[in-house]
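With one protein chain removed, the remaining protein chains of the complex are shown where they sit.
Chains: A, B and C, in written order; residue numbering restarts at 1 for each.
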Amino acid sequence: MKFIERNIQSDLACEARELYPSVKGVTQEQEELGEITITRIAITTPEASKKLGKDQGNYITLEAPSLLLRPLDLFKNMTLAVKEELKKLIGNISEDAVVLVTGLGNREITPDSLGPSVTDKLLVTRHIMQYMPEAVEHKLRSLCAISPGVLGVTGIETVEIIRGAVSHVKPDILIAVDSLAARRSERISTTVQISDTGISPGSGVGNTRSGISSNELGCRVIAIGVPLVVYAATVVQDVIEMMADETGLHNDEKKLQDLAEKVITENMGPMIMTPKDIDVMVNDMSGIVADAINMTVHDAHYDEVRALIS
Amino acid sequence: MKFIERNIQSDLACEARELYPSVKGVTQEQEELGEITITRIAITTPEASKKLGKDQGNYITLEAPSLLLRPLDLFKNMTLAVKEELKKLIGNISEDAVVLVTGLGNREITPDSLGPSVTDKLLVTRHIMQYMPEAVEHKLRSLCAISPGVLGVTGIETVEIIRGAVSHVKPDILIAVDSLAARRSERISTTVQISDTGISPGSGVGNTRSGISSNELGCRVIAIGVPLVVYAATVVQDVIEMMADETGLHNDEKKLQDLAEKVITENMGPMIMTPKDIDVMVNDMSGIVADAINMTVHDAHYDEVRALIS
Amino acid sequence: MKFIERNIQSDLACEARELYPSVKGVTQEQEELGEITITRIAITTPEASKKLGKDQGNYITLEAPSLLLRPLDLFKNMTLAVKEELKKLIGNISEDAVVLVTGLGNREITPDSLGPSVTDKLLVTRHIMQYMPEAVEHKLRSLCAISPGVLGVTGIETVEIIRGAVSHVKPDILIAVDSLAARRSERISTTVQISDTGISPGSGVGNTRSGISSNELGCRVIAIGVPLVVYAATVVQDVIEMMADETGLHNDEKKLQDLAEKVITENMGPMIMTPKDIDVMVNDMSGIVADAINMTVHDAHYDEVRALIS
Partner (left out) sequence: MKFIERNIQSDLACEARELYPSVKGVTQEQEELGEITITRIAITTPEASKKLGKDQGNYITLEAPSLLLRPLDLFKNMTLAVKEELKKLIGNISEDAVVLVTGLGNREITPDSLGPSVTDKLLVTRHIMQYMPEAVEHKLRSLCAISPGVLGVTGIETVEIIRGAVSHVKPDILIAVDSLAARRSERISTTVQISDTGISPGSGVGNTRSGISSNELGCRVIAIGVPLVVYAATVVQDVIEMMADETGLHNDEKKLQDLAEKVITENMGPMIMTPKDIDVMVNDMSGIVADAINMTVHDAHYDEVRALIS
């Protein structure tokens, strides 16, 4: 399997795990919650981290294929499940904690706009808590949010803009939200991944973010992502694999690799694959993620945060 | 080649022609204009129309691969070339002609937003010519524009909204602008196709427009499109073809077709492939198309129409 | 009071009534519903219609000043109240009725964007009911929606684009949603007006719509509006009135009128006044209006329609 080895091309720990099911230093457990499957993976050794191409830490994946049918109760159940996992991962938050959310990605490219779409839907309170706390009826926590834009638009590394905000805001927790790339197209817009590892360099649809991590930024970092694209190169590799299986060509790994590289270089460039109705998907999934963050940070009920979405 | 036959999956007449170079009832000529290659195809018989999956009529394709490097003079040269071809196709327009432009596609999905992006950049004058013609210094023609939205958003067939506008505006010419699907990814954002055939049912990225044609609407229809996506299914087919060539599996067309269908059904759904920096491409190409329309309709110079873009 | 007489400059029937409380041919009743005041005005004679500058028919105004504080339960209560009034005004709708909503105004100008913002939030179903009714779990009604844009952008009278859609869709009811101008700034974003009279020529922020009415379009028309601006000219007139009261200048109506015209002509042009945080207001109020329409048309519960907003 050397052929695929060099290129996992997935931001999902569960997909990396699927490719290397027998690697040591990884624990995995699974739970069914109605229509939602929750997979909890812990990468516990540097070797496993290197093999899977993912930082050491915890990754929780929530999958609900029927989200694509847009049933109302599943939106609510998925939001509640994401909130529960987020709460468990974060642990206790003090009443006066400050949470900074950063929405990564490019607002102008639909499948890369999850991050900015989430920050648009947050109940931002930090300025109110700071300047007129009496204006808030019941106790909310201090939440602030930035969408720093992408390198190609600003000319500045995203992590550097975030670093600036972090050094001033001094958040207890930074939540980084981003569009992800999956290997398998059926995970698009049906899956949420939460991790305590931050976001690795080169992850994300835009592919150019430097690492947004606890080490880089000096504060706790939680990452939340939703797969919204598959790399075209992944599709090509998969089709070639399948054809090789069919034809017995699999014994010539070198030739397969050359073929894959030829196709990808000649035709694919830096292409992404995305469903046609990606605009609805981004709206739905950013609603789920934003609601879950609002509920977690502000200890609020589903109906309360829903009432504020507009 | 039965395998590919059933599915041309390209909105470009020149690509359909590439697949069937020897079909009768098609004339083709090519011209080099600096870095721009102009291909003029005429489909002249019903048989050729059926084989190529394109209506009878004229198709002009302008290709400039180096547009992706964004050289300023090529933007200008491409605009001038598109304008010239558009003028030739339209022929004489009387001074008091009315032109209606319809920007097809979904503004919220970046690669499908060419049409609305073009209408945003037009020098719309019909209301001024009608209500205060004295406000316009030199003679402009009457230009109006609508972006009717897509079926999934409005619940109404695009063609029906256009029909309503046409029946009131009674335009001498309807120009329909749309994002197209290409077979070959190198045509994305480097190519403009102009035709006098209107837009066929099922064309376009969104795949759900009814025919926007002279027959349907009772007025002359010119279509302008820019390929901004490749269907994922096309990529899969191409890779399978290539593997089949490599492995000699090509003698079993039935098996190839089954494989292709399996992959496409299982993994691809209605997926599209698009470059990562599609936002810049849509902006650049909609500028070229809008400038060319503004110049053609208003008999204006490049600098004049450029000065109004903002 | 000739001075003000020539210029009511309000799209609200209740404000026209305040200016002429003793005009005959008008009935008015008021109801308190928690924090919401509901005023029902019926203009029953042509004379009253002329005097008040409003078409004959029913106007229901719902006012809740504390909406500006954004309390969650008031959002819900206001939505329910708007839905109730809308239902009463519409009466029975058959199961297979078709409803067309048109969002008037200019999406690019924040206080004029209520209409397009509402259509963005509707649960549009007509295409599903028509092409795959089996895809819908429980019975929904057929709802479609267009945002026709404004004359200055399209070059086409809004009413003509709507007429085209109506002639094809043949809706049982057309609901026209628009930003309104109020006389009193405290009504901005705290008030919803529903009427069965359509929208008069010259109403609305953009000031250039032709009449969208039952007579014009040949189908039932319901109008829903939210005041989001005050005309600058109104403010000037009010200040001059007040100064005249203070100084006893009121006996020289001619001079007052000249002064007002001088100020308005010299400084105000076609200016509008709007609060600074108009973006939040448009989002909140379009949510309330869209939820109420979704609930009315689809016989749905608040939680159901809220779950779909994103």
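Just so it is clear, a residue touches a chain if its C-beta (ideal position, glycine included) is under 8 Å from a C-beta of that chain, and two chains touch if they have at least 3 such contacts.
Note that this is a predicted model, so its numbers are computed, not measured.
**Student:** Given that one chain is not shown, which residue among C:Ser10, C:Thr61, C:Asn77 or C:Asn106 touches it?
**Tutor:** In the complete complex, the chain left out is touched by residue C:Asn106.
**Student:** Quick one: which of C:Ile60, C:Ile278 or C:Leu308 touches the chain that's been left out?
**Tutor:** Hidden-chain contact among the options goes to C:Ile278.
**Student:** Looking at the whole complex, which of A:Thr125, A:Ser213 or A:Gln237 touches the chain that is not displayed?
**Tutor:** Checking each option in A:Thr125, A:Ser213 or A:Gln237, the one touching the absent chain turns out to be A:Thr125.
**Student:** If the hidden chain were put back, which of C:Ser167, C:Ser185, C:Ser200 or C:Gln257 would touch it?
**Tutor:** Answering carefully, the residue with contact to the hidden chain is C:Ser185.
**Student:** Could you please point out the subunit B residues that touch the chain left off the display?
**Tutor:** These residues of subunit B touch the chain that is not shown: 70-72, 75-76, 121, 137, 283-284, 286-287, 303-304, 306-310.
**Student:** Could you pull out which residues of subunit A are in touch with the chain that's been left out?
**Tutor:** Counting over the whole complex, subunit A touches the hidden chain at residues 124-128, 142-149, 151-157, 160-161, 163-169.
**Student:** Tell me, which residues in subunit C touch the chain that this view leaves out?
**Tutor:** Counting over the whole complex, subunit C touches the hidden chain at residues 106, 108-110, 112, 152, 184-186, 205-207, 230, 232, 235-236, 238-240, 242-244, 246-247, 249, 255, 259, 263, 267-280.
Here is the rule we go by: only the chains that are shown with their structure count from here on.
**Student:** Same or different interface residues for subunit A and subunit B, judged by whether over half of the residue numbers are used by both?
**Tutor:** same
**Student:** Return the residues of subunit B touching two or more other chains; collapse runs of consecutive numbers into ranges.
**Tutor:** Touching at least two other chains: 152.
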